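As you look at this complex, bear in mind that one protein chain is not there, while each of the others sits in place.
Chain naming follows the written order as A, B and C, and within any one chain the residues start at number 1.
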């Protein structure tokens, strides 16, 4: 199969997440006023948002729908031809691939969509507008920064990662991500039966562009645990906590993870119920010979939470949202 | 030339800098007690140091010598075979390449050394020990972190980048780095005569693994402007300033660069005169279609210094140290 | 003289500063949008502002006028009867005292006004409204905090101190503040001729509620050097620098003073030219037996600026504004 390409197609980075909210107004208030994302544009009821340091057209889109869900999680390919090459590669692997023509999603070129074995919906694109901000009230004075920082709300710098959940085997997802999309395992949790129950994976220098967690408490095989935006400083996370509390938004934290070494607060969008991680610090993996860090469940007292407030037991099960469609492979 | 390889050799990341100090004791006091680097080992008068979050054997080595200088700047290749492939590629490009057998530098496998057209000495290696810390007083309780943080001094997390200087054309270096070593220009300054006078280049997601600055005030074509260690938070840089002032170490800053968007303090090693940048924040470039950001000299008021204290005019010229040998190509 | 009172009248704290701006619109943009002060009310063209953590009706008032100036600097007395007792005490000391009836200044009870020997205008009041914020969008969820923090701009917590300047003897002012108003010297600078050329004085635990600086470069004997608002964290001052730069507001810093040990940025109101210090950290003096800390001019390299950017020489002279009327005593 691999001989079809001179160079295997590659994922460059996480692009965006497309959310459906059952209370659009509240979700927009949360993401625009409390979190402080900027609106690039609104087209046909889809609101395209990004953080002040996001270069591409959008890193989050939100539209109204009867049930909160994730329409898709989008990844930017490394080269223009990689979009089509991923279609070939995935179809060869027996995956059903849909083509999404340029402009279907505002700002975006030709793309493909498909489901993981778990039923999570993924999109791969290459071409995406990088709109220049022109309004001097919004535009940064720096040429390397789209918007002014600190205009409103929490004001994180950029989109960081997604965390998906499943009530099936994590390895169904982890293996798919590794074999077909080139994600490398950076850290993972192994259960006593040698099953990988959680994995932090990336194609970039980040510890994770995506994390995968399995637990029978989750409703389906294709849940979204959280999406995450990144801030420059740990203290920005403390300021985020102040802002969330004053705005009556439910959150857990602050705390610091052992795995990933990141400061966090987990806030819940009062519109859609989506969990948003405000995130800072962490570390970079620049070594090509990185050995994945293995953790046991016994080590999770420090692995999940180095210190700080963590979610109450069972809360995870109630606060994920559906991130895909039930498909045959998902429930084995 | 390129057809010799299935895959072109690639640089994965900056590895280490090998310093020569004319006052070793003072340099060790500075780097170990004030900056707070950890000593992996000392062998034959070479002191191998790293930050608490550096995984490889060393990111800085220091030995005594009559004149302060940089022995070499070392880069880790992406694959084992890349070391040899770089040797082939560089020799084809007319570069004189020396082989350095495993163990010459403690912890390091086979490597090569060569000079840039400017005379700067580079090394490329792949294999490097990643020593586990075993002393419970030093070892972090986290499996993904070598040493405890905050043991002493400033305590930065990891080695970040080097900045080299030349009194010749910057393009001599920039072109070499781009064509032979695969560095991409992320931001650069263009003079009115269309010459690139400074460039920030990387092979990683960092805005720069290496920066190149040209100015006739520099003594030679092969100077080191500074090396840099990274801290997690802007406030760590303020704490660094307190520590430097209390220890009587000369420094400039704190400030924030426009280019790279990074918080900084520049401290001078009282032993060798080497300038060390304590560095935080900045941004990541994950986009494969990044367009280098061009700055003019007129924009440097905000480009060099977004805010804060900057070096007095002319200080740069006096505070670089020699980072190579005079070679024919360097002086045109 | 002192026998007139069972208990000598006392100053409890700095209350507010009343500014006159020659560009009111710009000053309001600066103080409300960039600095982020809240407007309690506007009455007869006087805009009454306070920070989110200020309990009293206003800590800054601004009105339009042909020339930027300070109408008065107001101090809250410790007891209701102290306002009148200060009138008696000051008149006994030969000071001309004017009574200001309740309501002249919105929210304020009966007060007195008078000039220092330098010509600076002071006010003493006791009664001041402490308006409860009722709008749930503005009101903090905490019962001990008037407004939500972080609503807009820099968002400092509270008014902190004033710094006044004179081209006459500092001791004219310092002695008056000590003898008549009970201010204690906390730190001071002594010139080689034994003159006190600057003093940091307080009636509270702050290192200074007021500082006094003398220098022949100042235009008159009654200048305002700066007013200052306090933020909780050093990093808030870095965030302030970002916001100021993005809004095109001139500022100096960040830096850290040796005297007072405080982080600072000095911003200039583009409307009035008033200098505003954004201020954090510093220390408290709780000891009743505090010995004033004496500094010599030679020690000012570390005394004025422990580290960071400081104002260019001579800048002080150009950026103070008039804080009083020329009076006979002022020019000796």
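Here, a residue touches a chain if its C-beta (ideal position, glycine included) is under 8 Å from a C-beta of that chain, and two chains touch if they have at least 3 such contacts.
Because the structure is a prediction, the values reported are computed rather than measured.
Undergrad: Just one of A:234, A:278 or A:323 touches the chain that is missing; which is it?
TA: Result: among the candidates, A:234 touches the missing chain.
Undergrad: For the chain left off this view, which of A:16, A:158, A:256 or A:275 is in contact with it?
TA: Within the whole complex, the residue contacting the unshown chain is A:256.
Undergrad: Using the touch definition from the top, which of C:49, C:162, C:259 or C:321 touches the missing chain?
TA: The missing chain is touched by C:259.
Undergrad: Thinking of the whole complex, not just what is shown, which of B:233, B:261, B:305 or B:320 touches the missing chain?
TA: B:233
Undergrad: For chain C, which residues reach the chain that was dropped from this view?
TA: Output for chain C: 12-13, 53, 55-56, 76-79, 126, 141-145, 157-158, 187, 204-206, 232-235, 258-261, 281, 283-284, 286-289, 293-295, 299, 302-303, 306.
Undergrad: Please output the residues of chain B touching the missing chain, sorted low to high.
TA: Looking at chain B, the ones touching the missing chain are residues 140-141, 148-150, 152, 233, 235, 239, 242-243, 245-246, 248.
Undergrad: Residue-wise, where is chain A in contact with the chain that is not depicted?
TA: Given the touch definition above, chain A has residues 233-235, 238, 241-242, 244-245, 251, 253-256, 263, 302, 306-309 touching the missing chain.
By definition in this document, only the chains that are shown with their structure count from here on.
Undergrad: Could you classify the connectivity of these chains, where an edge means two chains touch, as line, ring, star, complete or other?
TA: Per interface graph, the chains form a complete graph.
Undergrad: How big is the gap, in whole Å, between where the Cα atoms of chain A centre and where those of chain B centre?
TA: Taking the mean C-alpha position of each chain, the two centres sit 32 Å apart.
Undergrad: What are the residue numbers in chain B that touch two or more other chains?
TA: 233-235, 302, 306
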